[in-house]
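In what follows, a single structure is set out as structure tokens and then discussed.
With one protein chain removed, the remaining protein chains of the complex are shown where they sit.
Then we have subunit A:
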Amino acid sequence: MTTTVQSQAPTPAPVRSRLSGLRRYLSPEYLPIAGTILTLILMLVIGEVRYGGERGFVSPKLFSNLLQDNAYLLVLAVGMTFVIITGGIDLSVGAVVALVGLVIATLLPMGVPLPLVLIIGVLIGTTFGFLIGVLVEYFDIQPFIASLAAMFLARGLCNVVSVQSLAIKDEGFGALAGWSLKFGEGRDIWKINLSMIIAVLVLIVAYVILHHTRFGRTVYGVGVGDGGNAVQLMGLKAGRTRLWVYVISGTCAGVAGILFAFYTKSGFNLTGIGMELDAIAAVVIGGTLLAGGGGFVLGTGVGVLVYGLIQVLIAREGLDSWWTKVFIGVVLLVFVVLQRAIAVRRRS
């Protein structure tokens, strides 16, 4: 094999391909999130047309209420986003929310100081996340199975704590839950409570972690679909990352448990059934690929808004609340099909 190329060999053009700034944002990876935003706008328009009247439908109050009612879901969905980007799933979060609520409702009357109770609440979530992470990473158990087991465990523990609804009457807790700031009047009112602040903080921190730290980028790398092989050969910590995303999701579930308790001021062993699916739906509607490897946590924020807005529209329409599930299902289906179509297109 003699490969002698004489000096007359043409100098090859340097390997070149550059997208302008705008073109890059039109690339397929941004399509799902564009779809999410479009859906949100579409629903706002529908709301305005149908119920706007002279008082209008879209108002600061609408968004304020949406955030307030769905703060716990936002926190859950943010945690879930980490897991789904790695190609995993966490089914335990709804049960963890119920368990945390019950534990709070049990510990407070026993005289345990409020800060300690809240910390315990968060740590319950962290522990469940850690458990799932260890099962997935070190025992090589599928995330679906591992988190399903954790779900049953958490739900079982709920029943051990109490099978009745426990009201939370603690004053300090009530004060935290009831605290709020109000800006504006009437329809222009913008209320801020603790749940909203926490939820938005969680969202911002998650955004910074996912997009601006090595850990966050590794989360995306793990989701590429070769079991973290490439990430590992790149000298990054694939295993530890996979463990951590479940810890994050669990911790978020702990926080969400507290927010949900703020919201309902009670603990009940049957709360949060199917809540994990709502969180997953919000994540997928928010443009994160269920197959892993791609997504935006800010999209998850929009996904939660879409979810909340569907509920509002159903209520305004005077339909039974189970219609929400039907519509969520339809929207979800559309988005999953959209993802699939994009994946197919990208391959060609």
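We adopt the following convention: contacts are C-beta pairs under 8 Å (C-beta built on N, C-alpha and C of every residue); 3 or more make two chains touch, one makes a residue touch a chain; residues count from 1.
Convention: contacts and distances are computed from a predicted model.
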Self-check item: Missing subunit (named according to UniProt) among the choices "Periplasmic aromatic aldehyde oxidoreductase, iron-sulfur subunit YagT", "Sugar ABC transporter ATP-binding protein", "FeS cluster assembly protein SufD" or "Amidohydrolase"
Solution: "Sugar ABC transporter ATP-binding protein"
Quiz prompt | Selected residue (touches chain absent from view) among A:235, A:274 or A:318 | solution = A:235
Quiz item: Looking at the whole complex, which of A:57, A:220 or A:246 touches the chain that is not displayed?
Solution: A:220
Exercise. Just name the one of A:169, A:182 or A:212 that touches the chain not displayed here.
Key: A:212
Quiz prompt | Footprint left on subunit A by the chain that the document does not show | solution = 1-6, 8-19, 24, 27, 29, 208, 212-214, 217-218, 220-221, 223-224, 229-237, 293-294, 346-348
